[in-house]
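What follows is subunit A.
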Amino acid sequence: MSPILFWIFVAIMLFFAGMVVLNRNPVASALSLVVSFMALAALYVSLDAYFIGVIQILVYAGAVMVLFLFIIMLLDLKAEVRRRMNFPAVCGGFVVILLFLKVLSDVCYGVFGGNAKLPPISQGPKGDAWQVGMLIFERYNLALQVVGTLILVASIGVVILSKRELK
Partner candidate 1 sequence: MNLLVQLTYLSQIIGALLILGGMPARRTAIIATLIAFVSALIVFAGYDRTTAGYQFLAALPLVPDWDLKFSIGVDGLSSTLLLLTSIVGLAAILVSPTVEEGENRYYACILLIAAGAAGAFASLDLFFFYAFHELALIPTFLMIGIWGTGNRQSAAWKITIYLSIGSIILLVGLIGLYLLPPAPQRTFDIVKLQQLASSGVFSGSGSKSIYLLLLLGFGILVSLFPFHTWAPQAYASAPVPVAMLHAGVLKKFGLYGLLRVALPLMPEAAHHWAWLLLILVTGNILYVGLATIAQKQLDLTLGYSSVMHMGYVFLGIATYNIIGLNGAALLMLAHGLSIAALFAMCGEVRKQTGTLNYLDLGGLATNMPTLSFVFGLATFASIGLPGFANFASELLVFFGAFKTPTPGSAFNEFQIVGTIALWGVVISTVYMLRAYRAIFMGEPQARWQGVRDIPAKVRWAVVFLVAALLVVGLAPRIVLDAVEPGIRLFVK
Partner candidate 2 sequence: MTIPPFCFELFVLALGILLLLLETFSEKQDRKMFAFIGIVGLAVVFLLLQTSTPGPSGMVSYVVDSAAIFFKKISVLTTIVVLIMSIDYANAIKRFLPGSSPQSGLGEFFALPVLTCAGMMWMSSAIDFILIFVSLELVTISFYILVAYMRRNANSLEAGVKYLILSGLSTGFTIYGITWIYGVTHQTNLARIEQVLPGIPLENQPGLLFGALLVLVGLGFKIAAAPFQFWVPDVYQGAPTPITAFLSVGSKSVGFIVLLRVVQAFQSLPAVGNRLITAIILLAAATLLYGNLAALPQTNFKRLLAYSSIGHAGYILIAVAGIGSRDSGRAVVVYLAAYLLMTLLSFLVLVIVTARGEGDDIVNFNGLAKRSPFLAFGLLVAMMSLAGVPLTAGFLGKFLVFKVAFETRQFFLIALGIVTVGCGFYFYLKVVRAMYWQPASASVTSIPVSKLSLATIAIMVILIFVLGVFPQIALGLLP
């Protein structure tokens, strides 16, 4: 993928991520999140991770975001009433984030000689879905089972927590 496309997608991703935080309307935030995640999926694809990119769109844009939107609607959340900003807290938050970014950029530009090139890959006989699938079902089979349990637990939990009247 050309660098220009990369930068465009990065810009979209970061801009809409920013919108998630800055929008006062929860619905707008949720929609921004979808856009941001789609750009992210494009970046995945730019890294030859097609399977993950597809999953990203399916799960996030397709399922999670719908859930978010649904809940926002359900709860009938209005745009946040502007409350008085707690300035020390905001400043403190910015300082913490800027410092974190400073650490992060120092680390980022310090490692790998600062300019690791994208190594070429050969297109294998099987697609990456197959590769990932083999790993999941063979090497990480146990983890998969754990995730299965996790989903079981989560679904029970959701029932318990949100059913209006338990049987």
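What we mean here is this: contacts are C-beta pairs under 8 Å (C-beta built on N, C-alpha and C of every residue); 3 or more make two chains touch, one makes a residue touch a chain; residues count from 1.
On the choice of candidates, all candidates are chains of the complex that A comes from, given by their letters.
In this text, all values refer to a predicted model and were calculated from it rather than measured experimentally.
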What candidate from 1 or 2 touches subunit A in the complex under consideration? 2
Flag every residue of subunit A that touches candidate 2 in the complex, lowest number first. 103-104, 106-107, 110-113, 139-140, 142-143, 146-147, 149-150, 152-154, 156-157, 160-161, 164-167
